[in-house]
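A single protein chain has been removed from this complex, and every other one stays in its place.
The chains carry the letters A and B, assigned in the order they are written, with residues numbered from 1 in each.
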Amino acid sequence: MADNKFDYYLDGKTGKWEVIIGLEVHAQVTSRAKLFSGSSTKFGSDPNTQVSLVDAAMPGMLPVINKFCIEQAVKTGLGLKAKINTFSKFDRKNYFYADLPQGYQISQFKFPIVGEGEIVLDMPYGTKVVGIERLHLEQDAGKSLHDQDPENSFVDLNRSGIALMEIVGKPDLRSPEEVGQYVKKLRSIMRYLNTCDGNMDEGSLRADVNVSVRKQGSQQLGTRCEIKNVNSIKFMQQAIEYEAKRQIDIIEDGGTINQETRLYDTKKNETRSMRSKEDAHDYRYFPDPDLLPLVLDSEFIENIKKTLPELPDEKKLRLMNDFGLSSYDASIIISEKDISEYYEDVAKNSDYKLAANWMIVELFGILNKEGKGIKDSPVSAVNLSKLINLIKNGTISGKIAKTVFEQMVQKNENPEVIIEKSGLKQQSDPKELEIIIDNIIKNNQDKVIEYKSGKIKLFSFFVGQAMKETAGKGNPQLINNILTKKLK
Amino acid sequence: MLIYLNFSSSLMSINKETVKKISKLSRIASNEEFENSMIKDLNSILKFVEQLNELNTSNTEPLSSVVDQKLYQRDDVEKKINEKKDILQNSPIKNENYFVVPKIIE
Partner (left out) sequence: MGEITKLTLVNLVSKIKSKEISALDACSDYVSRIVKSKKLNTFVTETLEQAISSAKKIDDNNLKEGILSGAPIAVKDLFCTINVETTASSKILKGFVPTYESTVTSKLWERGAVLLGKLNCDEFAMGSSNETSAFGNVINPYKVNDENIVPGGSSGGCSAAVAADLTVATVGTDTGGSIRQPAAFTGIVGLKPTYGRCSRWGIVAFASSLDQAGPMTKNVSDCALMLDAISGFDEKDSTSANTKKEEFLKNLNRNIKGLKIGIPKEYIVDDMPKEIQDLWDKGISWMKESGAIIKYISLPHTKYALPTYYIIAPAEASSNLARYDGVRYGFRASGKDLNEMYENTRSLGFGNEVKRRIMIGTYVLSSGYYDAYYLKAQQVRRLIKNDFDLVFKDVDAILTPTAPSSAFKIGEKKDDPISMYLNDVFTVPINLAGLPAISIPAGFDQSGLPLGLQIIGKPFDEQTVLNSAYALEEKIGFKSQVKDWWM
């Protein structure tokens, strides 16, 4: 199968090109208050209503770190199987911008809180391990609004000072597809951990995308460009494709790539050089003299380790080994925390395999069609587990179950009630079925003789007759058994 | 015995280009007069501080804080201390909701 081999190479005039991608993901830490101030982190409040004196960089204001944000960063680091650094430091990254009130961002430069880790991707061509370089804590900036006034920009500092984790990945990604999987997996891990809600449309997860190209087979890295602050997977993928092609064109025309910061214009689907970042490369990092080094003891780290939930990779293995799910089914179930939680709710009271089948085939079919997420599922986990139990204990057939499911989608009703009301319950009383079957045999003696003389294909005729008599509700297994016995 | 003003020749010296670059990084408007006075002052200060090169510090840990204690960590508690008007109060140019700055082109 062509699908099973990696083949993302771009065609240029001079041959095939490989695209090298590395991501710096900025993930908002889930916390009540900001990293260095007590202001709320709530999304969508009125402008400048969640701004403390510290966030507005009033003279003489000092940062005091939020303990929970440290725990969240450590937790995320553990989730990425990364090294937790017991000694880390906060540095100031100095640059001027309207939404950066202090004139510097407090970040971690030389000594990040988390070191090297990894993320495993399930690609059609097998698993791929992508390296994590580091994770560090830093402050978010405020927001400048450029489209409200022809002459001026407006500044809202609500976001100023919110804790971010910058997760720097190694340049191990090779296609927009891998980038998509990488971001989804990272988001999923953080959602399992409750360390970042991953809501990209609220800006909780954004990435700077580093792109370079090289001729297929070459081992040398090309000059990269950094596309700043892309806030959806689709845009990341489009930006990469555009940027890679742009770079290939330049090189093939004899030009060279300037290492620069670029902006992705989502409307025009193109990247362009950012004027505002012209001299931003000299950040003059130095240790923030308002803070002391962050020293973590091993007990603190161990305690966090103890609270770690089961993460997607482990859960997948468990579903495969303990419940016999296929690798494909298991990876779909674990792909999102919400899906896996829904699944666990369904499966714990019913059947693991049936639960997976019904979710992946029927439920996701409906959700996709209606453009809904699992959180908005029209069918609750409780009701789906009931439906599965009805199939399992023979109350309804699989076929009837689909009819019942359709009704459940309409108004999330208890399948037991639906069956009761519409009389869809399977006829499973052997005595009743025997009477019906006796009648069929009596009325079709010619067919019985034919059958007994060797025309065994006629068996399905009798089954059909029985189903007809029971209006489709006869238990097929029972009917089979009785017919086999009677026609002997 | 201290000989403060008797320092040796400079390793690096600041020229006009550097002053321009630094003033841009510092966001301080520059002109001929400013540049000339800065070239003079900064070079004399740099010469002065380059006395430090007399010392071999290759095995010395840098010291960024004299405080010898654990970093104080606060609890994750929301505090509503400031109203919007307090935050905007001192701004020279603002509107009802925002700080206002000259248009930014990205």
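Everything below uses one rule, namely that a contact is a pair of C-beta atoms (placed from the backbone, for glycine too) under 8 Å apart; a residue touches a chain by one contact, two chains touch by 3 or more.
For clarity, every value in this text was computed on a predicted model and none was experimentally measured.
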- Task: Just name the one of A:Gly60, A:Pro150, A:Gly371 or A:Gly423 that touches the chain not displayed here.
- Result: A:Gly60
- Which positions on subunit B touch the chain that was left off? 1-5, 11-12, 14, 18-19, 22-23, 25-30, 34, 37-38, 41-42, 44-46, 48-55, 57, 60-67, 69, 71-72, 74, 82, 86-87, 89-93, 99, 101-105
- Had the left-out chain been drawn, it would touch subunit A at residues 53, 56-65, 92, 94, 96, 98, 101-104, 153, 155, 281-282, 284-286, 289-292
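By definition in this document, only the chains that are shown with their structure count from here on.
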- Message: I'd like to verify one number: the distance from the centre of subunit A to the centre of subunit B, where each centre is the average of its C-alpha atoms, in whole angstrom.
- Response: 43
- Message: Per the contact definition, I'd like the list of subunit B residues that touch subunit A in the complex.
- Response: 24-25, 27, 64-65, 67, 69-84, 87-88, 95, 97-106
- Message: Quick check on the complex: what are the subunit A residues that touch subunit B?
- Response: 31-33, 38-40, 46-49, 51-53, 56, 64-70, 96, 98, 144-146, 149-157, 263, 274-276, 279, 282, 284, 286-287, 289, 291-295
